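Pasting a structure below so you can have a look.
All protein chains but one are shown in place.
Moving on to subunit A:
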Amino acid sequence: MAARIGIFAVVVAVFLSIPAFSSAQDLQIVNAERRIDLSSHIVKAFLTLKVENIGKSAAAEMLLAFSPTQIKNLAMVQALAITGKKKKKTYLPLDVKPTEQPDAPNDTGYYRVTFVSPLGPGETVSLEVLYILTHSLEPFPVEITQSESQLVYYHDSAVILSPYHVKQQTTFVKTPSTRVESFTSIEPANRAGKEIKYGPYENRASYSYAPVIIHFENNSPFAVVEELVREIEISHWGSLQITENYRLTHGGARHKGVFSRVDYQSKRSVSGASSFNALLAVLPPRVNSVYYRDDIGNISTSHLRTGFRKSELEFEPRYPLFGGWRATFIIGYRVPLEDYLFEASDGRRYLNFTFGCPLVETIVNKLTIKVVLPEGSKDPSAILPFTVNQDLQVKYSYLDIVGRTVVVLQKDNVVPTHNVPFQVYYTFKPIYMLAEPFMLVSAFFFVFVASLAYVHIDLNIARK
């Protein structure tokens, strides 16, 4: 009942709010708290906003502003509306979309958050916003030796960049260790242990910006996959073959000079602190035939743990990765088809698989997912919760004649939060499954017929 009223309200609100669309100053942020987590190379920022409508008309949406450097590295923005009081808190996911504003100062980028129901005049709403930044920690010094630990800069503003007036705000920055070389202090600002607190700041006008630089130690693995191509091949004979081609690099401060194995092996704590040599991939449960190799053969340093909910593949590249070093490898595995392929109510089939990269805490600069449909499939369409580039290709595999349709999904700047299910719908007639066995059978049949004919036909011109 309530839901129906809600939907009705939304519909009404959309109609009502269209004229009062751009009245940005109708909203103000009463209270904002920002927590920035810098403990890995993926920067996560949690914003808790309390938004009030001080205008005269209802507001259906609000804007989130990001500086140009941030918008470039922004991997994902999610927003939740909090309803209810402490005990009965419920979170409702909100629709967040990138948008452009004609009067944006200094190339500010925007995301538009649409409220569940339009915010009436005088009403307030609490929001939780999560945004994730990649490549935002800049190593300084740019090059380090094996024994040095990695120091990075993080650039941001002490106050929240917002197109709205912010009455009160605080920012907490969490660093991975207590070693902070320096941070820009904008009073009141202080640091305790692993946390730097900026604020509280009162009554900041819209678009206020107070740049800060935090220079701190971060030795977490800066594992960046420059390019990942995942090929998911559907075989209606019962399995799903996944092949993942990785091009991995260490995205932190570049390694300089000597790499000494003695130091690396004996003084592990001080030597190569920023390097990493172990990675963890979370694979689906019931995974089988897992392999891990590269262009020149099998890599023997891997362990697989299978479980009910997930399987974990712990593996090491051939050599430890120091800043700027690269490695390529291939992970392949097979999962049973019935876990991932379903038949929709309209008779179409659909694949339900996880998007993103199986490696934990890894940024993927360019992710390409290729879903290879069985030969003879038609009308492919992919459904994803976020926008990706889509394309269709044709691939020829074992004994194909017309080729297999390949749905190519391509997305840049992917973080682990993108590991959500996606669906690929297609139509397929089971009779096509028999095409290849039939071809083989007929080929053998032909061979036997030919040899039969050869034995019985006398090709001699003269009879003996």
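As a working rule, contacts are C-beta pairs under 8 Å (C-beta built on N, C-alpha and C of every residue); 3 or more make two chains touch, one makes a residue touch a chain; residues count from 1.
By definition in this document, contacts and distances are computed from a predicted model.
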Would you mind picking the UniProt name of the chain not drawn here, from "Mitotic checkpoint protein BUB3.1", "Somatolactin", "Cullin family profile domain-containing protein" or "dolichyl-diphosphooligosaccharide--protein glycotransferase"? "dolichyl-diphosphooligosaccharide--protein glycotransferase"
For the chain left out of this view, which of A:F46, A:Y110, A:F172 or A:F259 touches it? A:F259
Taking the full complex into account, find the residue in A:Y91, A:W237, A:Y319 or A:F386 that is in contact with the omitted chain. A:Y319
Touching the left-out chain: which of A:P102, A:G297 or A:G347? A:G297
It is residues of subunit A that touch the chain not shown, namely 67-69, 106, 138, 142, 155, 209, 211, 213, 257-262, 265-266, 293-294, 296-300, 318-319, 324-328, 396-401, 464
